[in-house]
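A single protein chain has been removed from this complex, and every other one stays in its place.
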Amino acid sequence: MPEPFPSAAPPIVEIDRLTRQFGNKTAIDDLSLTIPRGGVFGLIGGNGAGKTTLLRHILGLLKAQTGSVRVFGLDPVACPVGVLGRIGYLSEDRNLPNWMRVRELIRYTEAFYPAWDSKYAEELREAFDLDPLARVKNLSRGQRARAGLLVALAHRPDLLVLDEPSSGLDPVVRRDILGAIIRTIGEEGRTVLFSSHLLDEVERVADRVAIIHKGQILLNAAVDEIKESHRRVTLRFDQLQERPPQLIGALTQEGSGCEWTYICNGESEQVRRAAQALGATVVYDSALSLDEIFVTRVSQ
Amino acid sequence: MRSMPHALLWEMFAGGWWSLTGMTLMSCLIPMLVHAEMMKLQVDASDPAMVLLQLAFIPLVIIQAAIGVLIAQRRTSRLYAMPISTHAIVAWHTFAGAAVLALLVAIVSWLLNALFGANWPIGSTVLFSIAVWSSMQLLASVSTQQSLPGLCFAGTPLLLLFVWLPSRYGAYSPPPTHYWSGVTAGEFVFLATITIFCLVVTNYSTRWARCGERLPVIGLWNWIVAKRDAMASRVEVRPRFSSASAAQFWSEWRQKGLILPGTFFVVLSIGFLAGVQRWVQSNFQLAEVYEGVFAFGSFQLMLAAIAGFVLAMDFNSEAAGQRETQLGDSLDGSNYEVMGSFQASRPVETREFAFVLLRVAGVSIAITWLMWFAAACGCLGLMWLSNQLPSNYLAVKQPWGYLAIMVVGPWTLMANAATLGLIAIRHKRLAYVAVATVVCYLVAAAVLHDSNVPKPIQTLVHSVVIGLIALAVTLVSVWSFWQAYRSRFLSLRAVATAVLVTAVVFAIGIGVQPAELTVVEFLVLIGFAVLTVSPVASLPILIAANRHR
Partner (left out) sequence: MQIHITANEGVPIYLQVANQIKYLVAAGRMVAGEELPPIRTLAESLMVNPNTIARAYRELEMAGIVEKRRTLGTYVSDQGSPLARRERMKILSDRVDQLLAEAGNMDVSLEEIQKLVQQRYSVIRSSRSKDTNDA
């Protein structure tokens, strides 16, 4: 399988042994992560897993307590202009200046980005059906997200960071957001980093995902790889089994008597061989959705 | 917690005891400072000046304590979805709050009486505070509708109360002559009427707000605003900003720039009216108007300090912060960000943010000062026309010192208030602790004053404390300049300029006060001179700390 990422290019984000505490709660726990250039990187995790905290570190809105964060090879806290100027960011709470009108918001944001493309901004505004005279505080939830997306996209950022872009939005706006992600990486060398807990979306658009749980990365791989390496198999044993026999690579097991169902990590062929070694036959073997893989991994 | 009043009271104390104690401490801070000063000057309660002071302090204490209770109670809207009638919500909010406020006001009055021998009438102050509380509840409930005429209407009872208060001191033909010692039946009926009226109107407005309806008058006003907005904005197309900092300046100015000039304009108008009143009384001596306008210039100082606190805030972050904690994905303890994520993620250097804020402060101070200057010149012009030119143009004792303070003072206060505001919003408890420390010091000073410790030793203690504070201010400022230089917020040239400005202010200070300086006075003067420039260094450091938490 050809690697979807040009591995020769330097990674866009490098996080090395980052730890972050708020009071006595540990939000990020000795986390290391590298995000390659190009493609879509999905960050998935439950509420309070540390997704937002991690993204805020990448933007430099939080300072690394221990460890280091490098974006485009720079420290985002030390050089905000060098890093933030190449990033488009849509925050989870869609924090925008409420008192501005949409037109003023566009003009205001434009001043900060030398690479701002006015024509593209106008196209987006029309596509999103945003009234230039409307005040940001009067926009509906969906329109607010679109306005935030517009000002995050119109300078054609090298890295687009979206924090829970679709949470609480209707399918039409979600489609706009996914479309923006897809169009963004359609252009060479640009990267999208987004966090979500809507896993079907992640499965659709992400090249690579990392599962974050309790401030740590549980799994970091290409989506296809993850899907191929996780299977649900049901084994039939000749004798009644009191407790499930240990299957190599098994993450969870349930069942009773002669039939036991495992969710395990490994290729179909490997699992078959492991089952044979236990003296069992595989009666059912299927792939898992990202949802199921996530739940399995996190509930371990 | 079986009953709703139980739950509400518990909520108020459990969730808001910091704001209750903090705001109460804050409210007695200024009266205590002044009373301590008066005590040093051997002025006692029989002096007419003390009557005037009490008249000024009673609203101050009550309003600050009431704000503390309002914060502790939180918005009524949190109860809208609960199975409680609107009457019950309003009644319990008002009664529980009134009880707590009455208690706080009684404590503050008692403290002032006990420590400084002030003659605060506890009974009438408490009754007055209950009426004020009820009218503030009305104001708070209407303020959710965010409309100017609604606020004007809802503010009327409060205004009425504060206009009525001086009459209890015999104060319409100045100066006030006596204390408000006992409550008559008529006064009681007046206060009770206002309280009940406010309660009833609050009930109506809450009922409207609960089902998302708007007050009729507000709907009309909003319609007018919408029409005017639409017409204006179709014409106006904003040109491109020349740079990021120009855009940032526009944004900050639109939000905060007119606060100081606007409030000062109102104050100056009151000063002008007071002057006109005295002009009528004094057989049309224009000098009275001129003096009124001139003396009211000192309000610039107080207003600048308040505007400075506001300057430090990012108005878009509060709501965002609340939402964030609701989502539970943020473990960040503070639900009140100083800088929202939109603002913080703009690609600008932090020093630009700081300099934009300082520019906003500078421009609004300049406008305010010019407004004052123009008013004074206008009066002088009228006097010249009517051949009544005064012998002393500058109607204060030390005119040049006064003018110098009016130029440097607002700047120093506003910029440093912004600095303090940045610290206080981020570390609320630190702010409360700081205020509490000052109050404790004042209480200790009062106790010391009444003790047998000889006067020279008392003076020595106070001088040492003040000298140490001035020294600390100087050292912290020097340290922040060093930090700012190291973090490349300031260039070497900027630091050198700051040193030069400090020296100039110091020299002017010596020039204005040519007498022999004691060591403490010397330190205080240096501290003051340093404070005029220290925000240039401390502001970027603090903004960076808030931006990259």
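Letters A and B mark the chains in the order given here, with residues in each chain numbered from 1 onward.
Operating definition for what follows: contacts are C-beta pairs under 8 Å (C-beta built on N, C-alpha and C of every residue); 3 or more make two chains touch, one makes a residue touch a chain.
All figures in this text were calculated on a predicted structure; none of them were measured in a lab.
Peer 1: May I ask you to name the displayed chains that the omitted chain touches in the full complex?
Peer 2: A
Peer 1: Which of these, A:R141, A:R183 or A:R273, touches the one chain of the complex that we don't see?
Peer 2: A:R183
Peer 1: Can you tell me which of A:K25, A:R141, A:R175 or A:R273 touches the chain that was removed from the display?
Peer 2: A:R175
Peer 1: Who touches the missing chain here, A:L31, A:L124 or A:L199?
Peer 2: A:L199
Peer 1: Across the whole complex, list the residues on chain A that are touched by the chain not included here.
Peer 2: Given the touch definition above, chain A has residues 1-2, 4, 39-40, 175, 178-179, 182-183, 185-186, 199-201, 203-207, 223-224, 227-228, 286-291 touching the missing chain.
The criterion applied here is as follows: only the chains that are shown with their structure count from here on.
Peer 1: Rounded to the nearest whole Å, what is the centre-to-centre distance of chain A and chain B, using the mean of the C-alpha atoms as each centre?
Peer 2: Each chain's C-alpha centroid was found; their separation is 45 Å.
Peer 1: Sort out for me which residues of chain B touch chain A in the complex.
Peer 2: 229-230, 233-234, 237-238, 240-244, 246-248, 250-251, 254-255, 315-317, 319-320, 323-324, 327-333, 340-350, 547-549
Peer 1: Under the stated contact criterion, what part of chain A meets chain B in this complex?
Peer 2: Contacts found on chain A: 22-23, 25, 27, 47-48, 51-53, 56, 59-63, 77, 80-81, 83-85, 87, 89, 91-93, 95-101, 103-104, 107-113, 133, 164.
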